[in-house]
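This part shows chain A:
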Amino acid sequence: GSGSGGSGGSGGDDGKITLGFSQVGSESGWREANTKSIKESAQTAGIDLKFSDAQQKQENQIATIRSYIQQKVDVIAFSPVVVTGWDAVLKEAQAAKIPVVLTDRAVDSDPSLYVSFLGSDFVKEGEAIGDWTLNEYKDATGPVNIVQLEGTVGSAPAIDRKKGFESKIASNPNLKVIASQSGDFTRADGKEVMTAILKANPKIDLLFAHNDDMGIGAIQAIEEAGKKPGVDIKIVTIDAVHDGMQALADGKINFIAECSPLLGDQLMEIVKQIKAGQPVEKRIITKETTFTQQQASEALPSRKY
Partner candidate 1 sequence: MTTLGVKGPVRIRREHAAVLVTFGLLVAMFAAGSIVYPAFGSGQVVVDLFIDNGFLLVIAIGMTFVILTGGIDLSVGAVAALSGMLCAFLLGQWHWPVAVVLPLVLLVGVGFGFGMGYVIHHFEIQPFIATLAGMFLARGLCFVISVDQISITHPFFTEWAQTRIPLGEETNLTPTVLIGLVVFAVAFWTLHYTRFGRAVYAIGGNDQSALLMGLPVARTRIRAYMVSGLCSALGGILFAFYTISASGLHEVGTELDAIAAVVIGGTLLTGGSGYVVGTVLGVMLLGTIQTILRFQGTLSSWWTRIAIGVLLLLFILLQRLLGSSRTRR
Partner candidate 2 sequence: MPGAVLEMIGVSKGFPGVRALADVDFRLFPGEIHALMGENGAGKSTLIKVLTGVYSADAGEVRLGGERVSVTGPQHAQTLGISTVYQEVNLCPNLTVAENVFIGREPSKAGAIRWREIRRRAAELLTRFGVDVDPGARLDTCSLAIQQLVAIVRAVDISAKVLILDEPTSSLDRDEVEQLFTVMRRLRDDGVAILFVSHFLDQVYEVSDRMTVLRNGALVGEYQTARLSRIDLVGHMTGRTLSTLEQLHVRDETARVQAEPVLKADGVGRKGAIAPFDLEIHPGEVVGLAGLLGSGRTEAARLMFGADVADSGTVALGGASVPLRSPNAAIQHGVAFCPENRKSEGLIEDLTVGENIVLALQAANGWLRPLSQAKRQELVGRYMTALRITPADPDMPARNLSGGNQQKVLLARWLITQPKLLILDEPTRGIDVGAKAEIQKLVVSLAEDGVAVLFVSAELEEVLRISHKIEVLRDRRLIAEIGNAASVTPEGILEIIANGTTS
């Protein structure tokens, strides 16, 4: 590092590390858990956190990072809104000798521009769901009708989860995605879309929702249509937030691939390592797993979010 930390930084006491963190926005409960985790971890780790919310706009995020460069923070971390388009600002950070850590979502810039990427792999999550599906329907003789509730069109999680899932199920010709619509990652839209799809498609075997919220919305739609979620229509989702886990434990969801928002501790660890001059790994995948109904009931009491 340049060792300038604190001198020009705003409010940084001597010796205290200043971390500038640019968050995507506050679009979901998942994101909020993520923010909270980072804030709490920074506090316990004794790191001075500069936090800024980009309201889902890349331009805001770029400007924020540039502002952190101006403020001469010690480390910059951010959850990129989109995958692309970070080269220039990352080079600026590099020129100012401020190390950058990515969290949660990847960027497609040259890896030399950032120190480390800490986060989940959306494609893997989609693949995990795909694997489960393959296994569940390996004996199926007839066609299996699948409905997919996609996330926000054009967003990285939606693209990657879809990619991962569809690449896996392609190996079984019985598995057919009969409807795939965007539910914008929200509960209300998940419900609305599912309500309409249920009317148009009498036979649905499996629902894959790109996140728990849409899944929960869809569960309500399914129940209102007089069907039993988890039984008449099997449901798989991604995220494993509290509500999702509850539904899983209740038997309304069949399987969830976790996408953990709790990266705070890991992030602070990395920041400290960087400041101490220790080497850090380029790619750190957050500790994530998958849950079946059984596992969910067991894990639920100790879940933090």
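Heads up, the rule we're going with is that contacts are C-beta pairs under 8 Å (C-beta built on N, C-alpha and C of every residue); 3 or more make two chains touch, one makes a residue touch a chain; residues count from 1.
Basis for inclusion: all candidates are chains of the complex that A comes from, given by their letters.
Everything quoted here is computed from the prediction, not taken from an experiment.
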Sticking to the defined contact criterion, which numbered candidate from 1 or 2 is in contact with chain A in this complex? 1
Listed in rising order, chain A residues that touch candidate 1 in their complex are 8-10, 20, 23, 25-26, 32, 35, 49-53, 55-60, 62-64, 66-68, 70-72, 81-88, 91, 108, 152-156, 159
